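Please read the structure below before turning to the comments.
== chain A ==
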Amino acid sequence: MAIDLAQFHDAFFEESFEALDSMEAALLQLNPGAPEPELIGTIFRVAHSIKGGSATFGFSEVASFTHTCETLLDELRANRMQVTRHVTDLLLKSVDVMRDMLRSVQRKEAIDQQKVADLQFDLELAIAQKNQPAAAPAPAPAAAAPVEAAKPAAAHRWRIMFRPYPQLFVHGNDPLRMLRELGELGQLTVKLDGNALPALEELEPESCYLAWELTLDGDVKREAISSVFDWAEGDCDLEITEETAPVAAAPAVAPAAAPEVKPSNVVNIADAKPSAEPALQAATPAAPSAGVEAAPKAGQMTDGGSIRVSTEKIDELMNTVGELVITQSMLTQLGSKFSGAAAEQLRSGLAALERNVRELQESVMRVRMLPISFVFSRFPRMVRDLSQRLGKQVDLKMTGDQTELDKTVMEKIGDPLVHLVRNSVDHGIEMPDVRAAGGKTPNGTVFLNAYHKGGSITIEVGDDGGGLNKERILKKARERNLVGANDPLSEEQIYDLIFLPGFSTAEQTTDISGRGVGMDVVRRNIKELGGTIEVRSTPTKGSRFIITLPLTLAIVDGQSVAVGTETYIVPLITIIESLQLKQGMVNRVAGQGEVFWFRDAYVPVVRLHELFGLEPRTKQLHEGLIMVVEGEGRKVGLFVDDLLGQQQVVIKSLETNFRRVDGVSGATILGDGAVALILDVPGLIRVATQRMAA
Partner candidate 1 sequence: MNTWNISVKAKLFTTLALAGIVMILVGVIGLGGTKSSNSDLDAIFSNRFMPTGWVGEIETHERAVLEKAEEVVIRQDASAIRAAMDLLQEREGAVKELLRKLDATELTDKEREIVAQFRAHGSEVLNHVQEALLAAQAGNFSPAESALIEKARPAYEKLNSAGDTLLKTQIEVAQQMRTEADSSFKKASALIIGAIVVGIGLSALLGFLIIRSIVSTLNAAVNIADRIANGELGNDVRVDSRDELGRLLEALKRMDGKLVEIVGGVRGSADAVGAAARQLSHGNDDLSQRTQEQAAALEETASSMEEMTATVKQNADNARQANQLAVGAREQAEKGGAVVQRAIEAVGEINHSSRKIADIIGVIDEIAFQTNLLALNAAVEAARAGEQGRGFAVVATEVRNLAQRSASAAKEIKGLINDSVDKVKVGSQLVDESGKTLSEIMESVKKVTDIVAEIAAASEEQSAGIEQVNNAVSQMDNVTQQNAALVEEASAASKSMEQQSATLVSQIGYFRRADGSGITGSGPHASAEVVRIAPTAVAKPRTAVRKAGLGAPGKPARSSAAPLARASGDDSQWSDF
Partner candidate 2 sequence: MTNQVAAQIDAAAAGSNQVLTFTLGDETYGVDILRVQEIRGWSPVTRIPQAPSHVLGVLNLRGSIVPIVDLRMRFNLQHAEYTPLTVIIVLSVQSPIGRRDFGVVVDGVSDVIDVAANDVKPAPEFGAHVSTEFIEGLASVSGRMVMLLDIDQLIGADVTGVALNPAA
């Protein structure tokens, strides 16, 4: 039975991090003064299971700390202590500390003992003072408290049927620990049911074959009992019946309390990557991604129906499906060559295949899609901390957090959003007294809204604060020579200035914002994702940033063009117009090569064949086609032989097996199995400009 527990570590850490996230979310929802017992239960279960897990794996420091938390939570749950803001803060800090500890353990690093000890002391202090906080402004819970208080008066006899599934151990549950815990609650009688035990040679050491019939006497609530089995939920059949309370509650209803809560079939896929602490002071959004924190919605915290799949596997799946698409198109081509009655059947079969393959591809794509709540989940805590630090009263309203988005996009949008939200809290929302003076409620509101629009996702970050100060922006821009002193600028243009590098209007640099590296990086990051950002603002009413992003980075709408024997894909989003030049429309300009007049400006011609050293079908500009493309605000006319067609292509990185190539953002596989390069238009323009300058 020398089972190497190390193989379960990864699963433990992942689940623990996830659990901590949900604990954090629940804590934020917790209403000081009028706590919902269910929320407290959730929080308690998290702490409890982490305690159990770490004890099982021998992470004694974690277990010890968690135990303290659990004790505090137990006090809360038992209503022996009031939920106050102080307590919530302490618990939130505890979440952070637990996260740190687990991470340290995972990396086999030393735990910051001092910090842990400090917090642990605070927690114990809070527990010790549990009776004093009664003086705290606790508007006595209307319903929950009296009911809860009433119940413990009566003694109960609980009958518990605990029938674990064979995989119980696999998930790190230990029945002995549970039984011990039950024993602590009251007088426990244990009866073992070993009927399922197989013969020794058939026995799988990692499976559980036993079942128990338990009787618990004492002043115990149902919740207390079921919480013992929380961690085993889904891995066992559990039946809790109250024998000595024939009238109080219908015994038949009891199984309902069994934690057979399968909220939905939502498949949650989260990156196993350890997420860095969302750097509150991160003025460096370019720093490594903070990762995605899997924080399922409160209602789905008991996450039963999802499986954890590594992204590599999904990428593999995508590849395979891509291959399947190619094979299918080859078959379709082949099928069109047959004739006769059987060929008709073949073709209809191929059509069905095509449909199925496309659906399969879409499904696989969807697997990569995650609800944006993975990003949004970090904001409640952030806004809370920030507003406390700044002495402001800020409410966060998030809508559309179930809007789905590709994981890769999600990974990169986190930092810009953090920045925007932080800006809104720091600069947007005024101090409560200012708000009150302006006739507003003292509580400011920060909105986060996400929704699908066409093939893209729109994320709005807004506030009901003072709005952008036009005069100050203009003044600053002029001071920094970003605009001429007398340039006439429209309102939009002025607001747009804040995206310029080195621009910050904050009068004093705080550690939260105002260092001038911010909005330009935000915009650059969004542009790198192929998205746009714009800003709207109304003085005294607030400002709103609107970000539009492609749903995925794995697929791009492209126009395929031919140059010589090669095929290239140009992202549709960069194309302005395709046209054919007539003779005489092209002028030669010294130092700039060929240019032509296009919509009130001269646009240089970039000959793709020259840039890529190919032998084209024609070198005469009027015989080929010009595709006017735009990148980083510059337009060029890309000279190609022919346009082939528009299609959605799956982007594959050249860097997987090769290296970066200037002017090429990746490659894709065409229907015939051949590889086509996807052009990186801004890079291409840069390369072309360098060539011309050389």
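Inclusion criterion for the candidates: all candidates are chains of the complex that A comes from, given by their letters.
FYI, a residue touches a chain if its C-beta (ideal position, glycine included) is under 8 Å from a C-beta of that chain, and two chains touch if they have at least 3 such contacts; residues count from 1.
All of these numbers come straight from a predicted model, not from anything done at the bench.
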**Fill in**
This complex places chain A in touch with one candidate of 1 or 2, number 2
**Touching residues on chain A, where the partner in the complex is candidate 2** = 319-320, 322-323, 326, 566-567, 611-614, 652-654, 656-664, 667, 669, 673-677
